[in-house]
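Only one protein chain is missing from this complex, and each of the others stays in its spot.
Moving on, here comes subunit A:
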């Protein structure tokens, strides 16, 4: 062992610093001496297990440590009966059908990378790709680089050096293009996707066009070869696939359906390809820069790979369809569209989500003539300021400082600048994975709460210029708007919590209670806005300004759709919180022992995201407990539940009648209908379960077996996410245990 001037008496950190300082100052180069003996002697001074570390040595470093020569940790370890390098000559001619197999295998590995596997376990395991990516290889990136084997002119050699090489070049360039798209957008490393290149460059000296040029050469050669026609066509289809794929990634083509068309041809000829697994090896990991232990190559299932390719194409097509001009002009429709994209089943992969984000955030404007700033203004106007000159875009162009419209517009602008980033997040975060949507939204609540405080001041400033009062009531448009957004985000965090199984059955009473409380607040904001809208409309009618009247009528429709939807959701949440409360009370939902828990602390842990609110804080635990104990008998609760379900159904019936423009679901008509249907089914299911509960409790009361409510002999189970009528609305399944 050789160390450079190791000084055992000082601390490691000091030693490190000293060493670095010395080597920086030394011109003569370090003096090298063997310190093995000293090191051994020093190490013997320490008892076994004594951890010598500086304060910067964290768990992170501890986990990163590897034990050399441990086969499970050390990727350089070579077992006695094995070789360090794969024994496969990538320059060797292969049967055209074998090349087919290699191409298909690469296609599977490539979609595996899209699915979250690192390149080291997928594309990089191809020995042909590995040769092209060799650090010493240079443009034009030949396979025979660095090897003494000369290229021949036989078909079996040409199919390698011309066809397979071109395919690999294009495939590697596709990785570079995909990485570029993904890394410009929001995603979560390792969780969604692994961008690590393990020290390799993705053909730095070669452009995508060059790679496509090689594909062209290969395509031209194929008809001149003596390869059997069906195999030749199959090879050509694979070249076509990778050519189309790269062209889509470079935006030279736009319709991802083109790719699915070729995919069908490829699938039909896959049976021609005999496996040649020796063309791939995880031994390439020995040459890759990585601190991760050796990991096996991903196993490819051809059918599943094809399915995933198809899904990616369809998701990408959907991303385009959900961001058309008419959708992008309405912030509410656009938001629905992004949610619809996120809820495609299975969820779109990271590239497709980055593709959507590129459409939305890649340029200054959405489509031809909408910016996010415009969207924000429309959003505010639609909710709280329709028909009010304050939200008139023309005001923002007035430059006379004494003009009150200019002054108001400046105040609005300053405020909108402050909320802008968070507003963008409402769109961007929905492009993330489901767990992250919930978690980033919980972080958003606090931000919106402080923006609400800013809004209070903004409203006061606006009011000083142009009073906005209806009698004694102040409009407070900005406060209303921010609070509305905050409440909506809070609602989503709870609903996503329910969807991702964060709450246990016995917690659902509390969560639906809180949900109904929030929905109540949301409803009163809508009412407040409606009152002002009617007041403004009466004035606007007098002015006969058709633009203003149209704006007001449109907002009125929108507010009515919001009201209807919120009423439906509120009725459902009241029905469910009461139902879950009574089921917990009669022990149909078993409480947990929770030995170490204290009621207040559980409440604090559960409500953590909502506790810090200073504007309109959530109710304390005592309020929930009071509401809980104010509930009547099983029969009474069943009465309320039934009534609430009926109410919800009639609101949903009303909601269904509203047009896409009225309720702002342009472009997601199908999803809107489906969701309303799911909620209707939920209503029916709640009614059925309620009558079941009522029947069982009455029956058992008559049988005299129910001396107290606690012994009703009823069991309620909670369907898992994915097996509910709607993942946000949990209907318990009630049955008798007797």
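Structural remarks
By definition in this document, contacts are C-beta pairs under 8 Å (C-beta built on N, C-alpha and C of every residue); 3 or more make two chains touch, one makes a residue touch a chain; residues count from 1.
Just so we're on the same page, contacts and distances are computed from a predicted model.
For the chain of the complex excluded from view, the name given in UniProt is "N-alpha-acetyltransferase 30" [choices: "N-alpha-acetyltransferase 30", "magnesium-protoporphyrin IX monomethyl ester (oxidative) cyclase", "EKC/KEOPS complex subunit TPRKB-like" or "P-loop containing nucleoside triphosphate hydrolase protein"]. Of A:224, A:251 or A:299, it is A:299 that touches the chain left out of the display.
Checked against the full complex, the one of A:86, A:112 or A:667 touching the unshown chain is A:112. Of A:424, A:531 or A:602, it is A:602 that touches the chain left out of the display.
Of the listed positions A:66, A:95, A:424 or A:465, the one in contact with the omitted chain in the full complex is A:66. Among the residues A:144, A:196 or A:628, only A:196 touches the chain that is left out of the figure. Touching the missing chain, out of A:504, A:534 or A:550, is residue A:504. Against the chain not displayed here, subunit A makes contact via residues 47-51, 58-60, 62-63, 65-67, 70, 72-73, 108, 112, 115-117, 121, 179, 183, 185-192, 195-199, 291, 293, 295-301, 304-305, 433-436, 438-440, 443, 500-504, 507, 592-598, 600-602, 604-608, 611-612.
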